[in-house]
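Omission of a single protein chain aside, the complex is shown with its protein chains in their original locations.
For clarity, chains are labelled A and B in written order, and residue numbers in each chain start from 1.
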Amino acid sequence: MAENVFSWLDERLGLKAIYDTILDRKVPKVNWWFTLGSASLFLGIMQGITGMLLSVYYVPTPDHAYDSITFIMTGVQFGWLIRGIHHWGASLLILTAFIHMLRVFFYGAYKYPREFTWITGVGLLISALGMGFTGYLLPWNQRSYWATTVGSEIAGTVPWVGDFILRTLRGGTNLSALTLSRFFSLHIWIFPAIILATVGTHLYLVIRLGISHIPDKDS
Amino acid sequence: MPSKYRSPVMDRRSFVKIVTASLGSMMAAIVGLPVIQYFISPALGKTGSDDWISLGSLDNFPFDLPTLFNFNITQVNGWERSSMSYGAFVLRKEGQDPIVFSDVCTHLSCRVNWDEENKEFHCPCHNAFFDANGEVVSGPPPRPLDQYEIRLDGDQLFIHLTEG
Partner (left out) sequence: MNEEQKQKYKQKYDQAKQNGVKFWPDIIYKDLLVSFAFFILLIGLAAFVGVAIEPKADPSDSTYVPRPEWYFLFLFEFLKFVPGKIEWMGTFVLPVIGVLVLFALPFLDRNPLRHWKNRLTGVSIMGVVVLGMVGLTIRSVITTPKNEEGFVANTPAGKMILGGELYGIYCVECHGPDGEGGVIAGVEGMEGVELKPISSRDEMYTRSDETLGAIIEYGQQDLGMPPFGLAYGGELKKSELDAMVFFMRYTWDDRAELPADAASAGAIPNLAENEIPSYEVHISKIIQRYCISCHRPGKENNNYLMGTYQEILTTGDNAANNLLAGDMTSYLIQAINGESIFDESGEEIIQQMPPTKLMKEEYISIFENWVLNGMPETAADAEVLTVEVTAEE
């Protein structure tokens, strides 16, 4: 029965071909540092799942943001778990992605033919930092409010166009409901869309080119 | 792999398969089960209300004319307080205890109005009619209008509001 289902699906979806090209392929023998890429992917998926769940209760307005998060933490069963994972996952993700980058650098894996993989990787790291910056404001507490005030002020020091950037970032001169809702939009739609596309490219390249091998002394 | 490390019970591939499957399902369960609770949490808590609402003195309500009484109840949903509006038709008859109808149509919860000309309750949503005693005259409602339990304290009228 199971075999029949599988062959029916395989005939239409080409599962075997996928298995052969993605899973059943030879790669160089590597060490444990090479696991951090997929660890970042795993943490990213966890962020996606817990983020979607948080948006079930979270309300992105200055009136409700803080109370809705207090409600998630105290009024919803396992809300503390979902928020806790999202909170700590963000830090861990940045850390693993950064160490992953250092590993790639140390083994010279950004060189031919993986230059473009590296570029997408740097893009992902920057986007992750963007996620961190926008997500930091969402709880609308003292810490997030003042950190974002200063953070956006930094953008305001750019010569000539600084004030313009500042007002674009904040949606006005001061932090307000407009700031919160545009940060929310960036955090749950715009950055995730960019990240999804970039992760797709990154993974395609990793599979197409194979993971790099550990260089020997002559190379 | 040298043969002396080979397990007699299973080969490496099936071992990895088992570990992968079990770790994977463990993670899915650790996150998945709380997620169900997380979602249904608001449905589990104490809901609705159980209160006696004062409608004031009976003298406010004329005989033989269903009279609408509106009242608001404050409810806390999550962190937000909101005021819910309720309506009750009080019908007094000489020598009988008053009857208090809910103004919620038993079909799909629209609000009914009293049509004095035809002496009927009319629900505008699906054109349903109830007579002055709350019985269905025509239209889709499955049962007569609901009645509130009442209590009389001297000439003060109270109704029992239970929800959820």
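In this section, a residue touches a chain if its C-beta (ideal position, glycine included) is under 8 Å from a C-beta of that chain, and two chains touch if they have at least 3 such contacts.
Every value quoted in this text rests on a predicted model; they were computed, and no experiment measured them.
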* **Sole contact to the chain not displayed, among B:M10, B:I30 or B:L108** => B:I30
* To do: Could you tell me which of A:L9, A:M52 or A:I126 touches the chain that is not displayed?
  => A:I126
* Structure fact -> Per the whole complex, from A:L9, A:V27, A:M52 or A:L178 the residue touching the absent chain is A:V27
* Structure fact -> Against the hidden chain, chain B presents residues 12-13, 16-17, 19-20, 23-24, 27, 30
* Structure fact -> Hidden partner sits against chain A at residues 22-30, 32, 34-36, 38-39, 42-43, 46, 62, 66, 70, 73-74, 80-81, 83-85, 87-92, 94-96, 98, 102, 105-115, 118-119, 122-123, 126, 129, 132-133, 136, 139-147, 149-151, 154-155, 157-159, 162, 174-175, 210-213, 215-219
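As a convention for this text, only the chains that are shown with their structure count from here on.
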* Structure fact -> CA centroids of chain A and chain B: separation to the nearest Å works out as 41
* To do: Mind listing the chain B positions that touch chain A in their complex?
  => 31, 34-35, 37-39, 41-42, 44, 78-80
* Structure fact -> Seen from chain A, its contact residues with chain B in the complex are 46, 49, 53, 56-57, 64, 67-68, 70-71, 75-79, 81-82, 85
